[in-house]
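Complex shown without one protein chain; remaining protein chains in place.
For chain A:
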Amino acid sequence: MSSRKQARDGLALAHALPDRSLIAMVAAMSLLAALTFAGAFGARELSARWARGAANLMTVQVPDPEKPAIVPSDSAAASRADAVLSLLQTLPSLRRAHRLDTQELDRLLAPWLGNTGTSALPLPAVVEVDLTSGATLPDTFVTTVQSEAPGTLIERNDDWREQLHAIARSLLVCAALAITLVGGIAAAVIGMATRLGLGARRDSLIILHGLGAPDGYVAGRFARRVALLAFGGGALGTILAVLPIAVVSRLMAPLSGAAVSHETWPSLLRDSLHSLTIGGTSTDLLIGLGCIPLIMTILGWGTAQTIVRIWLRRLP
């Protein structure tokens, strides 16, 4: 007799399980999981990128900029705007402090006030401050500014960054919940398919059990077969998800700083595929997507093991 690889124990699992529907269902679940994961990943990347850009910026508004500042008696009298500017110059983390001139202010306010010119309005001085990354303001800085030019507004974009992070975090939590749910549904589907297979092989299982086949043997046979099918479904679903993900990530590219524009669909597709193959797509994203078939395989193996062992408990 030749040493056929196939186990000749009468279970004939190649015909016992609903192969095609199991693969299709697991593929659908994997597709959903892949899209959810990629969406969450993209949101996180985008927010991180925007937050990075905003982190080092600070805006200082000085109302009544030309009025004299309240300065220590030994210093020369200066305007409030100049006092704030010179205080800013003392910051060790300062990279650049730029007071917007009238034209720049006009441009900034044009959407609200139109092009009527702003010189007539009592506008505050606006100073754009660029700090070195990760810099914190000394505690005394704000109080000193307030004592010399009361009413000055210091706006760090930190608050905005916090908000971006919060949004990204809640998106990630939602995605994690959705992926968990998808995993649960996949496990349920796999469990039902396994039950069907057990039902189809009921008599053979009783015979095998009577011949002394340990639970581990039978559970292992089912688990290997189910894991193989789950891997097939997982791989199929993930592959199907890759193209839409590539397209969306290409469309998102300009938002995260890359200068690309696509006039036509073919060029967009070409570019998407190109970015997938030439490493334009984040490796973390690709690794995450690659994990989906593996997770489905483990899920299939574990679910089948559990269901079969529970089923066998009805036999002593």
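The criterion applied here is as follows: contacts are C-beta pairs under 8 Å (C-beta built on N, C-alpha and C of every residue); 3 or more make two chains touch, one makes a residue touch a chain; residues count from 1.
Simple rule for what comes next: contacts and distances are computed from a predicted model.
Asker: Please identify the absent chain by the protein name in its UniProt record; candidates are "Molybdopterin oxidoreductase Fe4S4 domain-containing protein", "ATP-binding cassette domain-containing protein", "Zinc transporter" or "Electron transfer flavoprotein subunit alpha/FixB family protein".
Answerer: "ATP-binding cassette domain-containing protein"
Asker: Which one, A:Ala213, A:Leu228 or A:Met252, makes contact with the chain that was left out?
Answerer: Checking the options A:Ala213, A:Leu228 or A:Met252, the one contacting the hidden chain is A:Ala213.
Asker: Would you indicate which residue among A:Ala12, A:Ala188 or A:Leu294 is in contact with the undisplayed chain?
Answerer: Of all options in A:Ala12, A:Ala188 or A:Leu294, contact with the hidden chain holds for A:Ala12.
Asker: Residues on chain A that touch the omitted chain in the whole complex?
Answerer: Answer for chain A: residues 1, 3, 7-10, 12, 203-204, 206-217, 315-316 touch the chain left out.
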